[in-house]
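The structure that follows is given in the form of structure tokens.
Removed: one protein chain of the complex. Kept in place: all other protein chains.
We just call them A, B and C in the order they show up, numbering each chain from 1.
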Amino acid sequence: MLIVMKTDATQEMVDEVCTCIKKMGLKPHAMPGAQRTAIGVTGNKERVDSDMIMSQLGVREIIHVTKPFKLVSREFFPVDSIIDVDGVKIGGKEFVVMAGPCSVESREQCMVIAETIKKHGGKIFRGGAFKPRTSPYAFQGLKEEGLKILAEVRDKFGLKIITEAVDTETIDLVAKYTDMIQIGARNMQNYSLLRKAGRTKKPVLLKRGMSATLDEFLMAAEYIMAEDNKNVVLCERGVRTFADHTRNTLDLSAIPFVKRTSHLPIISDPSHGTGKRDKVIPLSRASIAVGADGLIIEVHHDPSKALSDGPQAITPDMFAELMRQMKTLAPVVDKECE
Amino acid sequence: MLIVMKTDATQEMVDEVCTCIKKMGLKPHAMPGAQRTAIGVTGNKERVDSDMIMSQLGVREIIHVTKPFKLVSREFFPVDSIIDVDGVKIGGKEFVVMAGPCSVESREQCMVIAETIKKHGGKIFRGGAFKPRTSPYAFQGLKEEGLKILAEVRDKFGLKIITEAVDTETIDLVAKYTDMIQIGARNMQNYSLLRKAGRTKKPVLLKRGMSATLDEFLMAAEYIMAEDNKNVVLCERGVRTFADHTRNTLDLSAIPFVKRTSHLPIISDPSHGTGKRDKVIPLSRASIAVGADGLIIEVHHDPSKALSDGPQAITPDMFAELMRQMKTLAPVVDKECE
Amino acid sequence: MLIVMKTDATQEMVDEVCTCIKKMGLKPHAMPGAQRTAIGVTGNKERVDSDMIMSQLGVREIIHVTKPFKLVSREFFPVDSIIDVDGVKIGGKEFVVMAGPCSVESREQCMVIAETIKKHGGKIFRGGAFKPRTSPYAFQGLKEEGLKILAEVRDKFGLKIITEAVDTETIDLVAKYTDMIQIGARNMQNYSLLRKAGRTKKPVLLKRGMSATLDEFLMAAEYIMAEDNKNVVLCERGVRTFADHTRNTLDLSAIPFVKRTSHLPIISDPSHGTGKRDKVIPLSRASIAVGADGLIIEVHHDPSKALSDGPQAITPDMFAELMRQMKTLAPVVDKECE
Partner (left out) sequence: MLIVMKTDATQEMVDEVCTCIKKMGLKPHAMPGAQRTAIGVTGNKERVDSDMIMSQLGVREIIHVTKPFKLVSREFFPVDSIIDVDGVKIGGKEFVVMAGPCSVESREQCMVIAETIKKHGGKIFRGGAFKPRTSPYAFQGLKEEGLKILAEVRDKFGLKIITEAVDTETIDLVAKYTDMIQIGARNMQNYSLLRKAGRTKKPVLLKRGMSATLDEFLMAAEYIMAEDNKNVVLCERGVRTFADHTRNTLDLSAIPFVKRTSHLPIISDPSHGTGKRDKVIPLSRASIAVGADGLIIEVHHDPSKALSDGPQAITPDMFAELMRQMKTLAPVVDKECE
């Protein structure tokens, strides 16, 4: 339910309505806007009796939200959200490129790759310190040592840092070191992890699950936002289909769909979306053209020696070319990519 | 198998090699190039004994083609094919837009829509005269009357015409009226129809089947080309997946994959690919950006009254906006869209 | 629309109602039942004005059919259809096994295999004379020579014959030799072929398309029945999914769904459904248990030398074991398998 206040409603009136909502056992979310304040209401199992609320001073109208997701919904919050990752803004004019290796393998590896990322205009450095691997015997990441290397990258290059949190045990450690927490596709419906990611209040990048419908995807984001964390960025990374020429099928229609249904930013991951190095640049072009707010790209200075996902990592030269193309395309689709 | 002739090989030598191949019970396809002639060989069930061929005058080398498709393959024919639809060239610099209603409903409807298509730079008018419909009781098209209306559109507006052939009984009639024959997704593996489409020698637009792998898609094109018809354009139109926010999942990664594996042009159909009017423009942008050679778009002047597929048809205003965006994007991706 | 006549309605009254329906430009399908006659009506684009019909003598009630398929629907025709393939009855008590090689390769091959089929209780011999192949260069079948071999098998062993018709040009030839015409998965939406199969009046085995929903599957059967051919048997043969351990994913839930929605019999094809020889027997057990009316199985006396689909053909010994298991299971699920 969404309560729209009159243009001339005072802060006092807004507070009064919020108190009234709390008394009903529900949770108010005051959202001040340019023209007027709206108050979202969550926590109701059934349709709320709205008479008591309508009788409050300053209330203009009550909108019953039809979608199962609320805080995530554009019905609830009509203006594009811009998520601030320690100064890097996602969801506005800027087209933000996150890039780096699949796994943090060593200090040297990260420094070499970060230099390339920085030089060509990447803003956020990615690298896995905790790796969710299909096999229990595969390389599982450098863990805290990896996080420390990421922190060094931030200090040295001024890049922001994103890394994946794989469980509730280690997410606080991850939150301590990183600027943005990634929730991977396999964990899209790991609700305890989503809630805990919400509670860190850090910006969260939520990847679409391999067979998630868009409603399920948005509901997963709702879990994070329900913990009073508005800093959610979504990521399309390909879904599982019968098609065998790519690792996953990048579903670019998800991007305009999400932008219409939700106010949250959404970026694209053509590295996992295709699993093929030589498809990353064309699908990056398609991603910016379809309306994505950014990219997350795997880059490795020596992909043949990467400890994970080598076949999809692009080389530094390819990354330079990718950024050149993004800079050319951005103004045409009303974005900026410096 | 591909036989590469020496640079200075004479036409006589080429003929001699072709004769030799025929004697072996195989079929030669001479492909003169800028530098040298290559001769493709089809019809072999097993690996051909190449000694006899190597001993011919003018033969430089023999390449054993590893893909099951041959005439379609870039290994076989390395240069981009440009298909000429009565003066409209697909596969070169020009980004070609085909547009029109799902079904030819009446003379008036077609004239109104064609005027819009022409005005904003569409080059080829599409409209179904024979409609493959899920229900035997649904509108099946105006048939020859529809073809005559399409011919009038060509005469009046100078647009080229594409329409679907649905069976071997009516394809000759279709070929008589149209500039390009469409083979629909449901018929992608209707091999008798593919062969007969090949024999018309008309340009053919072959749509990817709803659950076709790219190998199967290219093999279907091979059926047409095996009838000595080189005028094949491919079309990605979405595949069937679990995703329910679109009618099909437009698999844009197919486009760079096909362009690398084959020399044939490929266009995109965001109308069927999404089934949602408001997703057609963003996915058209993604299509040109990913490297498509053109689009096929459903346009209707009054979509709510369309006899078929109304929800995916865009309005004339949306078509104008779509063309405006294509013209802005084309130069950035090294294409032209006048 | 379905018109239910009163128990004591005379044939004259039924004829009168049919005449009335024809006058309205529609098509009546009289279906005499044990208790009373029902008259199905097709051909209406919109809801029919039923007052005129209700006023006819002998009419008890009018049921508006909600499904897009009509003749196929159990709403329309509530009793299980039993299809008679020259004496072999599919859809009743008997569990019917069709078996044979993927392709008719030679007279000898067919005789050897048919002997096994006959000996262990198979009733219908399958074998492809016209083969739809992904590659234009692959073995396309022995054609009429193959049909003649099949006819010999019938004469010699008393087995009924089923073979695939791949196009409208050759279906009459196929109909001349065979007892039942198979329409393959790739042709499930080849509507011209479906209509022509209907017009042969022969029993038709219609396979589900690789990505067909059940509504599309039943609508395809409706095309055949709309040509006044009631002899349709459906076949679940697996659908295309991401799963890579089998060639297709056999969707056994389709069988009880079809049996509830339609009166037509449905059999299972675990050979194509799995593509793996060693999975054919367990999935055959699952098929009879779930409620299938029969099986169609690929058997080859020397699978490693089969010209097509060798990896899914079972050996004669495995076929003997399969039949032994079917005979044990049949009585438990209220079927007979002699």
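Keep in mind that, in the parts below, contacts are C-beta pairs under 8 Å (C-beta built on N, C-alpha and C of every residue); 3 or more make two chains touch, one makes a residue touch a chain.
In this text, all values refer to a predicted model and were calculated from it rather than measured experimentally.
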Which visible chains touch the chain that is not shown? A, B, C
Who touches the missing chain here, A:D80, A:E115 or A:D167? A:D167
Among the options B:R240, B:K279 or B:K335, the absent chain makes contact with B:R240
Among listed residues A:Q35, A:S55 or A:S135, the absent chain is touched only by A:S135
Check each of C:A38, C:V153 or C:L250 against the chain that is not shown and name the one that touches it. C:L250
Residues of chain A in contact with the chain that isn't shown? 42-45, 68-70, 132-137, 139, 166-169, 186-187, 189-193, 195, 210-211, 215-216, 219, 222-223, 226, 239-240
Residues on chain C that touch the omitted chain in the whole complex? 211, 213-214, 239, 241-246, 249-257, 260, 273-274, 278-279, 282-283, 285-291, 328-329, 332-333
In the complete complex, the non-displayed chain touches which residues of chain B? 240-242
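Everything that follows uses one rule, which is that only the chains that are shown with their structure count from here on.
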Hey, which chain is the most central one here, using CA centres? B
Provide the C-alpha centroid distance between chain B and chain C, rounded to the nearest whole angstrom. 34
Could you work out how far the Cα centre of chain A sits from that of chain C, in whole Å? 50
Check: chain B positions touching at least 2 other chains come out as 211, 239
